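For this view, one protein chain was removed and the others were kept in their places.
Going by the order they are written in, the chains are A, B, C, D and E; count residues from 1 in each one.
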Amino acid sequence: MPELIVYLLEGRSVEDKRALVRDLTGAVVKNLGVPQESVTISLVETAWTDKGKGGVLFADMKAR
Amino acid sequence: MPELIVYLLEGRSVEDKRALVRDLTGAVVKNLGVPQESVTISLVETAWTDKGKGGVLFADMKAR
Amino acid sequence: MPELIVYLLEGRSVEDKRALVRDLTGAVVKNLGVPQESVTISLVETAWTDKGKGGVLFADMKAR
Amino acid sequence: MPELIVYLLEGRSVEDKRALVRDLTGAVVKNLGVPQESVTISLVETAWTDKGKGGVLFADMKAR
Amino acid sequence: MPELIVYLLEGRSVEDKRALVRDLTGAVVKNLGVPQESVTISLVETAWTDKGKGGVLFADMKAR
Partner (left out) sequence: MPELIVYLLEGRSVEDKRALVRDLTGAVVKNLGVPQESVTISLVETAWTDKGKGGVLFADMKAR
């Protein structure tokens, strides 16, 4: 309470994920005044073939 | 804006995903009048053991 | 199977939603070869104060 | 941990929602062995004009 | 109708998933009165490095 779902492309390091979860949690606690322990965050990674923008897969943009 | 999340069973080819993302984006642009570049789509694949319908895993239906 | 969740700003007409759901479903059936009846779509509308891009609420962009 | 999101059509009573959240939580605790307090459930209601199956809005099925 | 998305940490057995999907479906049918066949459930597993609570990754809690 609250729960965050982050949809991102795969390939981030554990260090980046650790810092991301820490800072997102901090942003929630600061602005909503909820206990830190109540914040849950799930990072849902998708392959570059499984995400698109503007109708084009990221895998195909990468190839350009 | 908008963002689409598609929950589907794993096993689709990149060709199918490419065409799906292209056509879903086209359907959004046509009906909502938003710029094509603003449409983001994530395909979230789940294993056949991780999805169920009618209380039964798709993995178990497959076995039948 | 599959399920689509569409996150969009509120304010669309029922006509737009009807056509959007029809065309998104068509795109799924065409590219994944699933039965039309198996496609479920939820449109999750958010207020202009409840969605942001680039760190700015859409409500504030609108004001500009 | 885990977090459940339930996408349903609007119009359920508080009694139904209360019992649904109770029983869904029970099913998670029983099968995953997690503490009851760790289970969070959000019910995301959509209007009958904002959800479709088989390419048709539930609002239009209702009319039939 | 309805659709459930369950965000959980990876590592559950197929037996646990099978029973979880069965019991969650039962809880929905019992309380919402919908046909069993209409209930769809996706289990979205995340790695222990991809989920956090209280600003800390589950992978780091595990290490303690």
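Methods note: a contact is a pair of C-beta atoms (placed from the backbone, for glycine too) under 8 Å apart; a residue touches a chain by one contact, two chains touch by 3 or more.
Model, not experiment: these values are computed from the prediction.
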item	value
Shown chains that the omitted chain touches within the full complex	A, B, C, D
Contact with the hidden chain (one of B:Met1, B:Val14, B:Val29 or B:Val56)	B:Met1
Absent-chain interface as seen on subunit B, which is shown	1, 3, 40, 42
Missing-partner contacts on subunit C, residue numbers	7, 44, 46, 49-57, 59-60
Interface residues of subunit A (partner: the chain not displayed)	1-9, 12, 16, 19-20, 23-24, 26-28, 30-32, 51, 53, 58
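Just so it is clear, only the chains that are shown with their structure count from here on.
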item	value
Chain labels contacting subunit A and also subunit E	B, D
When subunit C is superposed on subunit D by its C-alpha atoms, the rotation angle in degrees, nearest 5	120
Computed distance of Cα centres, subunit E from subunit C, in Å	24
Touching two or more other chains - residues of subunit B	3, 5, 7, 26, 44, 51, 53
Overall pattern in which the protein chains touch one another (line/ring/star/complete/other)	other
Set of all touching chain pairs, with the criterion as stated earlier	A-B, A-D, A-E, B-C, B-E, C-D, C-E, D-E
